[in-house]
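The structure appears right after this line, and notes come after that.
The complex appears here minus one protein chain, its other protein chains still in place.
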C-alpha cells in the first residue's frame, strides 16, 4: 500500500482531444512523490540544510496510459517506493478513476550534492538505509 | 536523421532547483512529434476528416535525464519514428544543448477511431503502410 | 461569500525564485470558476447540448500579487460572480494562505455560440437572468 492523494482533473489539464494532456500525468507523479515524502516526515529543505543534499533529482521516468481521464474526473494517485538501490530508488505511481486504471508509471530518483570542484554540478550520493526505512522501503541486498 | 526543432528554455519552465521541471520534457516531445508530422505533410485535422482517425493517442512513454537544462538554454530536439508495428509506432526524441545530451525519450502512439457501439470510446486502428513511408519509417516485417 | 476550494502549491508550480510562477494563479482562477459553476449545478456540456452555448470564453482578466506562495502552502481560493451585465459577467477571485492575502484577481467571461455564417467563429449571446440567479449574482439594472 502506497500513499494516496486525490484531486480532480482541471479543464485546463486537458487538450483539444478533450482528455488529459499527457505531460500532466508526470506533473501529478511529482506531486505524488512530494506528498509521499511529506507523509513520512521527509523534508527537502531540512535534508538540504542538514546534509547538503539535493532531494531528489530524476534520472529515469516512464508511464503507460491505460484509459483516458476527463475534466472533472476525481482521480486517486497511489505512490510507493518499490525499489531501493545503492544510488537510485524507484517510486511507482498508479492513477485510478474509481476502480478504473488510468495510468501507471515510475520515477527513478537520486540524492545529489554539489561537486566540490564545481558546485554548479551534482554528484550522486550513496543512499542512506534510514531513508529507505522512512519511505517504508526495503534496501536491495548488496 | 530525424526532424529537428530549436527553442529556448523559459524561466517558467524551471522549478525551484533552477532546472527544467521534468514534465516539460514530455511537453517538448509532444511538440516534436507534431512538428515531425507537420514536416512530412501529415495533418491531424485532415486525417480526422478523411479517415475518421484520431491521431495519435499515447499508450507508453519514457525519458532518461542525462544533464540538466537551465533558463535561456537553446535546445535542439530531434524526433524520429524508429519503429512501426501493426498497431503502434514509436517516436524517439533526443534533446541536446549544443553537443551536450540533455534528455532522451520515446513515445509509443496509435491511431484511434470512435467505437461503433460507444463513440465516446476508442478502438485501435491498424496502421497503414503509407503513413510509415510518409514518416520515413520502415514497417516491421510481419 | 463565494465558493471556496483548497489545494496545495506543488513544487512544480514554482519557478527558480522558489515562489509560484504567476501564470499558475490564473490556472487556479479558471479552476475556481469551474468549481463555482459545478457547485451551483451549471454544467458546461449540458449547456452546450441544450442551448448550443459555449461556456464561458474569457474577454478580460487581471490579477494583483500581494504576497508570495511557496511549495506546500495550503491555499484557499474564494470565487464569486460579482457583476452580471447584458453580455459579460465578472468572476472575482481571492487567494489566501491562512489569513494572509496572496493574490486577488478577476475574469470577465461571456457565453459564446457558433456564428451561422461561419461556425468556426463565435458570436456573443445575451446572458440569461436565470444563470445570474443560479450563480447567486444580481443582474445589473438596465
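Which chain is which? They are A, B and C, in the order written, and residues in each are numbered from 1.
The rule we apply is simple: a residue touches a chain if its C-beta (ideal position, glycine included) is under 8 Å from a C-beta of that chain, and two chains touch if they have at least 3 such contacts.
These numbers come from a predicted model, not from an experiment.
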Touch criterion as defined above, residue of A:18, A:52 or A:98 at the omitted chain: A:18
Residue, one of B:38, B:100 or B:123, that touches the chain absent here: B:38
Interface with the unshown chain - residue positions in subunit C: 17, 21-24, 26-27, 30, 54, 57-65, 68
Residue numbers in subunit A that touch the chain omitted from display: 11-12, 14-18, 21, 23, 71
Subunit B residues touching the omitted chain (full complex): 7, 10-12, 27, 30-31, 34, 38, 71-72
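Keep in mind that, in the parts below, only the chains that are shown with their structure count from here on.
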Chain centre separation in whole Å, for subunit C relative to subunit A (CA means): 30
Inter-chain centre distance, subunit A versus subunit B - centres from mean C-alpha coordinates, in Å: 23
Sequence positions of subunit A contacting 2 or more other chains: 27, 30
